[in-house]
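Okay, handing you the structure first.
Every protein chain but one is kept in place in this view of the complex.
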């Protein structure tokens, strides 16, 4: 047992740090660190900077353009990006649809989509949830009927993250309504500019346009956009679910946020003393920091054992990772106290240089607290994750 | 809305206080306050002192020897007994079997048993749980077969509290094995001196002899000891369950224990200052105190609305009441710190005048913490109580 | 001991609820939130007609002399209905005027719906310590001159007059030397910067630059405002606890409805035991919070400042804990729907989160609670 990074790991970390120092645009970093919302262009810019270095898809095999990193190196990359405050490389292309295309897609699909994903030439979104199919995803109803060499798609998806920016959607559709619900599902790649697609924003409780409803009305999807076999989509969706979920714990990001929290708590005072020196508050910060320390070690235990698919243990990482993220955002607004009340949409959206209250660092934090409530709901709610632990790990 | 006691209530409280000051034997009070275990005689002594005053059965109708108190007066009595530190008037006779006998018993049963319960001439125990029937009580298997004018009882009860002292048991037995499990149960009164009864102690984790297994081997119970009708026992058991559960919150007792905790925390120091002034610890004490304050108000809301049977809301009182009791015992051993480790059975059992460590007040507290773990398990586990809330109150 | 509301209390509670159901629906409310002023003149008019503005005002000034229990009844409804009008700010301000005993005209205007009030007490650095004041009040001829900046003044821009705390003597955090004034918002030298709050309301930064006020603007005695501030803050606490209770009632009830209706895996999600037990926990929180909100309203006028502080802090702690638990669980149990702007649920959640940060959070009141003499054994 040796819980230190090797010399090679440390050298790699220095390389990553040097890259980030030289290449992360300060304006992006400032936005991320200050919790200001990112534009489409912000995401694309950073993705393409990483792509130029060959680092936009850390988990991919070298043959498809991956950097060939070890699990520990991937962890270091994620951690350093999190700490530096890069925009996230969104998972929909790189971590979600790409592994499915690699494993089950046609040669033509691989040749066409994978390089475009690597370089963020297509913005992907995920067409999974429907109004009646959330935790019970397999009960989805969006219908695709094959007519010659096209599928005609009708139905509705919901909670589609950033679909307003998307060029492509990977979409679960029902191709056979007459079999057991898991067995009639197919995995389609849909061009979002196709006629018959309507994207309607759903504002989240912090008045952000982050998710959408997507309606399909006789949308024609070329049959060559079917991934793998018809009616085998559930298998691919499950494959995806078990894949590449180590980043799910968000350790690097939480470390950055925790450092931000501490700085904030050091700058705000109570009875004339920094709040971070208040025993009640310091103890809460320490509790989160210790939980995060434990989680980082748990992540490392999981990834060094099981490089590519952490399996059901990913549920632990997802639950605790999102809880830690939520605790930190909650503590941030505890620091602000009454100053958490102002809601400055213009500043949040990047439309205004400074917050109306003059507190640029503090202004987005309450909205951030609200926004992060989603993390325990999306990506398989934490209740579903507990079911997975009970069944797959504990044998209940 | 007026949340103050009336002048009449306050006068009644003064009367109770005067009675307790004059009649609660100091040796008993000291034992109770110091968490030393009580003997059979301790319980009987106090019960009979209360009985002489006519106050041993606060919830009983006047015709049977109850004092005719209002719900608020009963609450005051319970609270004052709790605060003073009287031995508990055990519920098995007064609050459990007596209401069933009053409602469903024969004239002869009423005439014989009720006065004896009032004066603690019989020590009652409850024959409900069995090894295979805990939360699922209706699946009990102890068999009673009627032969002429006796029932022949065979089977086993378990977790029978203080059965080693008991003269009588009220017992659920299966008289018809061929119907739905709730429908073949009868309610028998069994003389514990009957041949064929064996009481085997079960030591609890604090090495206390508080519960027992009770074995029945061809025990002959006169048929006149059947309460109500054969096979209707489940109805009576449920009646009992909904009856007289306000005391279940244990507010008075918890107030006494909280006062003890505060005194303890004031006498123990950390870094040379009383622990009660330590912000982390004081905050925990305050949290319990506030929860108890809320619970007392909730109790009063419940009893002033529904005098005799609080209904499913009793589940709330049971859950929070036992949690508060457990939190207080946990905080007590936090105060003791390393001094919680010594285990002094002789002192706990009253066989030794002083604790081996010299700390008489502190010595029983860790055992007390252990012992109180039972409260969330017995009397319908807190999980069962949550099921009741979900079903009966929330309509789920 | 009596936990029932009087028939009269029930009547005006019912009347208010009927008005909200009919004229202040969620859609109307959202339109008001996104309007330029963030409040509705018509709604204020209706509230005046319902007697709401007169309720907290003493009968001598045309009010109904309502106590904290009366206010509990109406604040619950305001909470349930997510009303964003400046009622809390005005009722809270009126309490200062009532304590001061010298602002009869203004109180009369409040009772008749002609004047709205706001309380400009906090400053950027002061957190929940209302005695932490940098704003200065200097003697200025017969009157005073106020200089300083007040932050997060709830409905400051919608008010006709402000209750302002300023330091006429002493150091920044001294309890002595605090003076309270009432200042019309059109007084020269006042700058009010209005903004939205997270829960759909309005607040403002209020800057005082050489603001001259007459001697009659002083509430109570010069430099002796601390007790009044303390008592009025406790009054604000009971109003907020009462409002939070209504919010929680509504949120819990909509969550129950949701889990009974929402189907997954072929059954309502409310049939899953893990969720049932959490709903039972929410129920326990709700009932315990209800007890504390009632206790706080009943003890507000107990006459013993130590006991009052103890109970108000206890209530704010317990209601805060319930608000956090119920709020977060309600959002979680609503799933995706819980994090949209489209259902009242998320707005109830936001209101709870902001009530928690108004007039002291859980830790603040735990600390205040343990500092009371009554906490000692």
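The first chain written gets the first letter, and so on, giving A, B and C; residue counts start at 1 in each chain.
Rule of thumb we're sticking to: a contact is a pair of C-beta atoms (placed from the backbone, for glycine too) under 8 Å apart; a residue touches a chain by one contact, two chains touch by 3 or more.
Quick caveat, the model's predicted, so the values are computed rather than measured.
Novice: Among the chains present, which touch the one that was left out?
Specialist: A, B, C
Novice: Among A:11, A:103 or A:293, choose the residue that contacts the chain missing from this document, as touch is defined above.
Specialist: Looking across A:11, A:103 or A:293, the contact with the absent chain belongs to A:293.
Novice: Quick one: say which of B:51, B:328 or B:366 touches the chain that got left out.
Specialist: Considering the complete complex, B:366 is the one touching the chain left out.
Novice: Can you list where subunit C touches the absent chain?
Specialist: Residues touching the hidden chain, for subunit C, are 272-274, 276-277.
Novice: Could you list which residues of subunit B touch the chain missing from the display?
Specialist: Answer for subunit B: residues 129, 132, 134-136, 139, 158-159, 202-207, 211, 268-272, 280-281, 333-334, 336-345, 356-357, 366-367, 369-371, 373-374, 376-378, 381-383, 386 touch the chain left out.
Novice: Tell me where the left-out chain touches subunit A, residue by residue.
Specialist: Within subunit A, the residues touching the omitted chain are 1-6, 9, 72, 259, 262-263, 265-266, 276, 279, 282-283, 285-287, 289-291, 293-295, 297-298, 300-301, 304-305, 313, 316, 319-320, 383, 385-387, 389-390, 393-396.
Note that in this section only the chains that are shown with their structure count from here on.
Novice: How many angstrom lie between the centres of subunit B and subunit C, each centre taken as the mean Cα position?
Specialist: Chain centroid spacing, subunit B to subunit C, equals 43 Å.
Novice: For subunit A versus subunit B, what separation do you get between their C-alpha means, in angstrom?
Specialist: 53
Novice: Could you please state the distance in Å, as a whole number, between where the Cα atoms of subunit A are centred and where those of subunit C are centred?
Specialist: The separation of the two C-alpha centroids amounts to 38 Å.
Novice: Name the residues of subunit C that each touch 2 or more other chains.
Specialist: Answer for subunit C, listing residues that touch two or more other chains: 363, 366-367.
Novice: If a residue has to touch 2 or more other chains to count, which residues of subunit B qualify?
Specialist: 279, 283 - these are the residues of subunit B that touch more than one other chain.
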